[in-house]
Each structure stands twice: as C-alpha cells, then as structure tokens.
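For this depiction, one protein chain was excluded, whereas all remaining protein chains were kept in their positions.
A and B are the chain letters, set down in written order, and residue numbers restart from 1 in every chain.
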Amino acid sequence: MILGRLHLLAGLAIGVMGGLSLFTFIYAQGFSYFSNDPAACANCHIMREQFDSWLKSSHHARAACNDCHTPHSLIPKYWTKAENGWNHSVKFTLQNFPEPIRIRPVNARKLRENCIACHLELTGDILHGATPGQQADCLHCHSGVGHGPRR
Amino acid sequence: NVSDRKREALRTHFDLVTLTEDTVDPAEWGKNFPRQYDGYRRAVDTERTRYGGSEAFNRLDLDPRLKRIFAGHPFSLDYREERGHAYSLSDQDETERVKQRKQPGSCLHCHSSVMPAYRAQGGGDIFKGFELVSAMPFAEGRKLVSQPVSCVDCHDPANMQLRITRPAFLLGFRAYKLGQGVKDYDPNTMATRQEMRSLVCAQCHVEYYFAGDRRIVTYPWSKGLKVEEIESYYEEAGFSDWTHAETGAGVIKVQHPEFELWSQGIHARSGVACADCHMPYMREGALKVSDHHVRSPLLNIERACLACHPFPAAEMRARAELIQDRTARLLSRAEDALVDLINAIQRGQPGGSSSAQLAAARKLQRQAQLRVDFVNAENSMGFHAPQEAARILGEAIDFARQGQLALR
Partner (left out) sequence: NVSDRKREALRTHFDLVTLTEDTVDPAEWGKNFPRQYDGYRRAVDTERTRYGGSEAFNRLDLDPRLKRIFAGHPFSLDYREERGHAYSLSDQDETERVKQRKQPGSCLHCHSSVMPAYRAQGGGDIFKGFELVSAMPFAEGRKLVSQPVSCVDCHDPANMQLRITRPAFLLGFRAYKLGQGVKDYDPNTMATRQEMRSLVCAQCHVEYYFAGDRRIVTYPWSKGLKVEEIESYYEEAGFSDWTHAETGAGVIKVQHPEFELWSQGIHARSGVACADCHMPYMREGALKVSDHHVRSPLLNIERACLACHPFPAAEMRARAELIQDRTARLLSRAEDALVDLINAIQRGQPGGSSSAQLAAARKLQRQAQLRVDFVNAENSMGFHAPQEAARILGEAIDFARQGQLALR
C-alpha cells in the first residue's frame, strides 16, 4: 500500500525529471553531442571555459573536442556521446554536479586512448617499455594540451 | 532551467542607489550588488580549522608561553584568533588591549571605513587627516567612524574597480618600490589587475609600527619585505615596540605579516593572489562572482584550491595541514628556546653576568623574538611560504640558544 504510493511518487519524479532533461537535451541542442562542431559543446555555458581555453591551447588547430573526448571507433563513439550527453543534460538540469568540473576517470581513460591513437608512432617505444596494462599516463605530464595550463 | 540561465547570462546588475566615497554602509552597496553583499554578511559565521578559522578563541590560554614572551606588552593581556571583516571594529572595541591600555587613533586605519573621517579632518587632504586622527586618543577617533572593513575600503564606488586608499600602505609601498629602484610608485595607476587582487589586502595584512609620538602607522619596508630586511630597518630606526618586563630587552612585536610572508612563497611567485584563495570565484547561476565571505580557504577547498590543483579536496587539506603541522612543531621548539633565554637572563640578573654579557643576551633575545613572532603572528601557520617560515624559525632557535650561551 504505502510501498505502492512510494513507487508512484518515484515514478512521477523520474517521469518529470526525465521530461525536463529531455527538454534540456533538445533545447540545449543536446544532440550537439552528435555533432563534431566544438561550438556545439559550448552550447552549455558550463562548457564555455573549456571551449575558450581549447581555443588558446596547442591543439585547437589539431584536434576538436570529440577527437580527444570520444572514442574514435564508431559504435563506442556514439555510445559515449549518448551517455555523456544524457548525463550532462540531467546534471545540468538538476545543477547538482560538483564544481569546478573535473573529468571523470572513465572519460580520462577514453581520453588517453585518443592521445595514443594520434601519437602512436611517437610513443611506441615508451609504451613498449611499459608493464602490461600500465601505459604511461599522458596526462601526468601533458594535462595542459587541451586547455592550456590550469593556471 | 537552461532558458533561465541563458537569460541570467545576459543580465548584469542594476544601479538602484548611487554610491559615493561617503557610502560606508555595506547594506547600501548591497542594493546594487546583492550577491557580493550576501557573501560579505556570511563573514559573521564562526567555524574553526586546525590552525585558523573564525572563532575568536584566546591564544594566550592555548599557549601560556606567549604570556612570558610578551611580558609587559598589551598582547600579554589579550590575544585572540582573528575572524571575519564584519567583526573588525567590534573586536577592536572589545579587546583588553584597548580597554586596559591607552591606544591611539592609529588603530582605526585598518579596522574601519575610516577614509571619510580622514578626508573630513584633513579638510580634503587624506594624508593630513590620517596624521591628525592617528595622533588622537582611540576613544576620540572612534567617534569618527561607524563601520568595520567594508565595500568602500576595497572598491571605487564610481566603477567598482579595486583601489588602494590607505595612506600608510601608499607611503610604505612607495618606499619599498624605491628600494627596488622604482620611483614614485602608485598602485592605483601602475599595478595590474592581478596585482591589485593582493595589494588591496596588503593595505592591512602587514607588519606595522607607530612612528614617533604622533603614533603614525608606518610599514617598515624601505629595505625590503624579508624578515632580516625588516630587522635592519628597525635597527637603523633604533626602534623597539616595548621593553621586555622580565629581561629589560628592547624588543619588537610583529603583527600579521601575511603579505610579507606570502611574498616569499611559491604562490606569489606564480602570480597567485590573496583573492584567488580567500575570495575564489563561485558560479551563481550563469554568473561568476567572487566569494565575499572572506575566510580560511580550508573551509572552501573545492573553490579555493581545486581550480588549480587537480587533486581531491581531502588531499589538498592534508597537504596544507602537513605544512602547518611541520611549522607548528618547529615554532613550539623556537618558543621553548626563547623562554629558556628569558629565564636565563632573569637568573643572570643582577649579579653574576657582566653588563657586556647581558647586553649581548638581550640583543639576541631581540633577534629571536622578531623571528619567532614573524611566524607566530603571521596567520597561515607557515602555509603562505613553508620553507621560508621554517628557515626563519631555524635562525630564531640559533639566536635564542646563543643568547643563553652568551650568559655563561
């Protein structure tokens, strides 16, 4: 009985939030997640800082957001976009994310794979030297390539 | 919700009231800038950190050695942990240092929105007014002010730019720059915006003394900002804050040299300003505003540190506290040495040791006192410049122990 009501409430909540987020997703051109235009990412003022810093970074002529932040092979690419796109839309709607924004470990891993994808030749030897499953962490030394130094 | 933020992003502020140099009441400023005013008002909160925070606990009870070290100085009566800007005037009214001792109007220089009073007394000339008010008894000067540190002390009411108003800083910093070979330095026209984000604080968070019997607030900077440079300034001026009640040594009381110590640290060197850590930006909807709840950054680590340091908040706290723990242990060792010296001189007197020995010991107490107090009176427990603080304490220990040796 009570349980039932809770379910109803929960259901309602999800429904409403889902609706809102979907609205956000569309209104904020959440589908921009599927575009390759960096400006699309900047649709959220939240992304403005990273957009601006990317413009000034060593890579803006070489790589756009998705080149670094989404897998290069097709299926995972769109899955990541959908997953992030949805996550970010929801969080943006609820405004319940910690600031300053930090890259999540899961996305940092995808990021590293993209570094290597472009720099495989160069880094072949240092990757070779690595213990199995323990690549050199590009970000340990190059965290500034996408957005300039943090300071 | 997004549509909200898109609109917000376009909206700036509205001039509901006109602000002038005489608008000292922050509530008035708050009408035009509600976000910053809300933050400013939160400065009445009291929350403690391991070594700081904003609870006005009594430092003399916490560390009884300080009563010996400050024997004969008002600080031996009452010495509290400092708190938010909103308290700056009332805490001054309430301290036993003011209640039990005669203090000059100079005290108001950093504890109240005093500029209108300077202007009025000086008939427009703030430097003249500054000297007149400084020379008044505290009670008399106190009648001329009504507000603690507030908006007008950091901002130009015309355009909200940061600006420097305090005469003692304008004079002291010009002398410092001259020592560095820069003539007629004026921060209001020559400092960058990022520099101003520290210099506004340096108007008050600095070592000072009262020069001459007109008790003019003076910053001892013409030879530089390092402890030994400040020391040689005081040597040349032949100045002592007080004569130590137990040893007869002429000694210096150091007060809050945050700006001086920060200047020796890696953050200053990297262009990191006071406001970057103590007033970090916070997002209010689509707007970024400076957090006007000026306080310990360790009460606000996410915003104060993580924008620059990609480590978890708990790790950043641990790093800061490790630096502070090291400083605190070495400071305690230095205070023990200083108290041992004070005891030795007391025992030494009157017979025993020769007057030459006593003079040498007192000189060494003066050198040790300046250094121990430089770190103790500074309010970051060494964080602002960790190695420099430890270096200063190492020297303090050497001088104090040599003082004991001089008496044998």
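Just so we're on the same page, contacts are C-beta pairs under 8 Å (C-beta built on N, C-alpha and C of every residue); 3 or more make two chains touch, one makes a residue touch a chain.
Just so it is clear, the structure is predicted and the values come from calculations on it, not from any experiment.
Student: Can you work out which residue in A:P76, A:P100 or A:G144 touches the chain that's missing from view?
Tutor: Touches the omitted chain: A:G144.
Student: Check the options B:I323, B:I345, B:A361 or B:M381 and report the residue that touches the missing chain.
Tutor: Of the listed residues, the one touching the omitted chain is B:I323.
Student: Check each of B:L62, B:A139, B:M190 or B:I266 against the chain that is not shown and name the one that touches it.
Tutor: Spelled out, the listed residue whose C-beta touches the missing chain is B:I266.
Student: Which subunit B residues would touch the chain omitted from the figure, given the whole complex?
Tutor: 266, 269-270, 311, 319, 323, 326-327, 329-330, 333-334, 337, 382, 386-391, 393-395, 397-398, 401-402, 404-405, 408
Student: Footprint of the hidden chain on subunit A, which residues?
Tutor: Residues 121-126, 128-131, 134, 136-137, 140-142, 144, 148-149, 151 of subunit A touch the chain absent from view.
The working rule: only the chains that are shown with their structure count from here on.
Student: Roughly how far is subunit A from subunit B, centre to centre by C-alpha average, rounded to an integer in Å?
Tutor: Each chain's C-alpha centroid was found; their separation is 43 Å.
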